[in-house]
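In what follows, a single structure is set out as structure tokens and then discussed.
Note that one protein chain of the assembly has been removed; the remaining protein chains are unaltered in position.
Order of writing sets the chain letters: A and B. Residues in each chain are counted from 1.
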Amino acid sequence: MTKLFLTTALAAILAVPTLPALAATPAPGEKLAAQQSYNYWLLDAIKTLDPQKNTDREGSDVINQLFEGLTSQDAKGAIIPGLAESWTVSDDKKVYTFKLRDAKWSNGDPVTANDVVFAWRRLADPATASEYAWFAELANIANASEVVKGDQPADQLGVKAVDDRTLEVTLTQGTPYFLKMLTNASLFPVPQKVVEAEGDNWTQPGKLVGNGAFTLVSHDLGVQLTLKKSDTYWDAANTILTDLKFTTVSDVNAALTRFQAGELDYTEIPGGQYPRLEKEYPDAATVSPKACTYAYILNLSDKGPEALKDKRVRQALALGMQRDIVVNNILQGGQKPAWTWTHWAMDGFAEPENQWAAMSQEDRTAKAKELLAEAGYGPDKPLALSLQYNTSEDHKKIAVAAQQFYKQLGVNVTLNNVEWKVHTDKMQNQDFDMARYAWCADYNEPSTFLDYFRSTGKNEGKFNNADYDAALDHAKTAENPAEDYKKAEAILADEVPGVFVYNYASVAMRNPAIKGVPLENPMNDWYAKDFYRVEQ
Amino acid sequence: MFGFILRRLAVAIPTLLLLIIISFVLMHSAPGGPFTQERALPPQVLANLDAKYGLDQPLIVQMWTYIVGIVTRFDFGPSFIYPDLSVNDIISQGFPVTLTYGAIGFTLSVLFGVMLGIVAAIRHNTWIDTAAVGVSIGAQVLPNFVIAPILVLVFTLWLRWLPGGGWGGWPYWVMPIIALTLSHMASIARLTRSSMLEVLGSNHIRTARAKGLSERAVIMRHALKPAMLPVISYLGPLFVTMITGSVVVDMYFSTGGIGRSFVDSALSRDYAVMMGITILVGALTIFFNLLVDVLYAWIDPKIRY
Partner (left out) sequence: MTMIDREAIERLGDSLNAQEVQGRSPWADARRRFLRNKAAVAGLIVLLLVLAFGLFGQHLAAWNNEDLDFNVMGMVAEKGQPSIESGHYFGTDELGRDLFARTVQGTRVSLLVGIVGAAIAVVVGTLYGAVSGFSGGRTDQIMMRAVDILMSIPYMFVLILLLVMFGRSMWLLFLGIGLISWLDMARIVRGQTLTLKNREYIEAARATGVPGWRIILRHIVPNLLGVVAVYATLLIPLMILTESFMSFLGLGVQEPLTSWGALISEGAKTMNYGTLWQLLFPLFFFVITLFAFFFVGDGLRDALDPKDR
């Protein structure tokens, strides 16, 4: 459980010798295809290729191929050297010193420590107005908050280039997950010269310069991006794929049709279609963990309904949610029923015992009715709540089902479908009873989930529990944070600030000819440099 | 005539202004803004963004700056959601696509629609007429979000003749054009048929027939022009609708056209892109309506303005 986590922490304390970097390594006997190409599906148009301005998953998928951060991940999501070939950390865990490898930008210039400094300052600088500026604060980089606020100039950020190949980062406090955060695009280096010369337009094809294994050939907004292998990448000798395509298909069903027609090598499986596709294409239909949790957040704030302030009502709602039906009959794609907020696959997470999880649904429903009756709700005084969800086929299905589940408890749920922006806006203003929500990990460690319910966290339902906050504070410096996380989860299970429904899985059709695809990394990051296509 | 054109152009400006104001106010009164995110942005980050895009100004100032930018520099501002691109970039990438499939689709629907309508009118009350009417009502009522996936299944998955989406050479054009054209072609056919029937029953055609002209000459020389009048008044708005794209086509075939961009920008509160497309469509609508009126006057000199 905590082993992996400890290993990384340990490795960080000792000066790490150069670990073997991952690269595409065909197994003996595999015959490589003549055409080394990979065509990946995107749902939407790519909003930006600027690492510091990117905010979404699909943007990261492209940027991960065009740029490389100080650290990278192996097939299981463990941290391995990327642009930095080694690093050391001070005894107080506040100063990291990275040794950069001899790497080049795609225009032939060397990648220097200064490019990293430039990129990080750019992320925090109010002039950039990056929506991800908070990431620098989350990483606890010294002065990040002051710089973001504009109280200090960007050059006061706690990062400096000791020489061209040495980078020193100062943090305000020990941050166990700091190295993991470096795999996020917002902390990737960018070429200072190019960015300064070209301005906002520097990410256009022909102008974009990266340090990743691939370079940008064309970008047709909302249609397709094409990338080709970069000869200047430091590990180009071990990169096998030569052509990458990212194709936008805005309808997941149309994307599946095009996968079946051989136009795509990867596409998501529409909800409920996995069992059928698994039978028809056993080699191609895959399930892998995805670090997100689906929940109905309950509004505990003053603006929320009186009923939800009663713990028994909240517990009844958690018990009445028929997770098995959601997972097995609606989604049908290897998702797991969630009794914790943290995704089960998170590095260093141990689930606490949960008595409800072990019960049968009949018993849970009975218990839920009992709790509601105790709280004074019943046939004479039925509980009425609204459930808000944002427009999506799957959210709709689950909400319609939830309405029926709660009807069995005598709870009248009205559905309120709103589009995404309205949903977010209402949630942030505590204008809801129950609201669909999903939280996805920013880095592979439980605190990325648990911080949400802190009294100072995003926490749209305004859950407030001192013991919970204390447990998480303790985890920051604890020898064994897993125990604290367990305790925090136990509090959530008892207090029910939200009804946790299921832990996500990535359910996808993947062309079996493509090898080297990571299926065990819950962060779902992938690096095409590790892939290759075999002859079939 | 020139006076008429001038007057219409003079009305065009307040119309566009009205359109800008309506859309601007609608957009900004909606809950959520371009930077409303799942993870509420820290107030200072939000403040930085608002300052960068001028959203911290009063609405009336924003609107004024926006209109001045368009009038003086033809600058529709930066996109809020695509930080690397300006609205001009986005429209200049997407509009040629919709213009291409829209203009071809328009030509085809007029050509075939008129032909079908004339044939049905000439063969009035025969099985040809019945079939033409049935087919064209059918094409009109089948939603294109049903037609599009059928096309992809047939031509991409089963026959493997055409790419299932994207934008490039002509193979990419076929399915978007079919999906877009069918219903428009059908309405033109119905319109042509009824107007042709009307004209064929009129006195001056009876006179022409009485003079012993061949049926072909009667239709081509005497009936066609008056029969086309109602069709023409329909063509202006139709042309604009078609060249500004279809959400369904853009979604199913990932053409990258502006029909999709409009809905996306409205949903993501990309105020600038949404305004840009609305103004583009509004301006085109005004222009083509005017063009139709001029054309009308030219064909039918009886109309005075």
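Everything that follows uses one rule, which is that contacts are C-beta pairs under 8 Å (C-beta built on N, C-alpha and C of every residue); 3 or more make two chains touch, one makes a residue touch a chain.
Only a predicted model underlies this, so the values are computations on that prediction, with no experimental measurement involved.
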Among B:I67, B:L229 or B:V294, which residue is in touch with the absent chain? B:L229
Sole touch to the unshown chain from A:K76, A:R276 or A:K303: residue A:R276
Touch criterion as defined above, residue of B:T36, B:Q62, B:S79 or B:T278 at the omitted chain: B:T278
Touching the hidden chain, out of B:L18, B:A131 or B:L159, is B:L18
Sole touch to the unshown chain from A:K396, A:K458 or A:K476: residue A:K396
What chain A residues would touch the chain not displayed? 251, 253, 257, 270, 272-273, 276, 325, 328-330, 332, 391, 393, 396-397, 399-401, 403-404, 415, 417-419, 422
Give me the chain B residues in contact with the hidden chain, please. 11-12, 14-15, 18-19, 22-23, 26-27, 29-30, 137-138, 140-143, 145-146, 149-150, 153, 157, 183-184, 186-187, 190-191, 194-195, 197-198, 201, 229-230, 233-234, 237-238, 240-241, 244, 247-248, 262-263, 266-267, 274, 277-278, 281-282, 285-286, 289
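The definition used in the following text is that only the chains that are shown with their structure count from here on.
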For chain A and chain B, let me know how many angstrom lie between their CA-based centres, rounded off. 40
Could you please specify the touching residues of chain A with respect to chain B in the complex? 44-45, 47-50, 53, 55, 126-127, 129-131, 133-134, 137, 148-150, 200-204, 220-224, 247-251, 253-254, 257-258, 260-261, 263, 419-422, 424-426, 428, 458
Under the stated contact criterion, what part of chain B meets chain A in this complex? 30-33, 35-42, 44-45, 48-49, 51-53, 78, 81-85, 90, 93-94, 149, 152-153, 156-157, 160, 163-167, 250-252, 254-256, 260-261, 264, 267-269
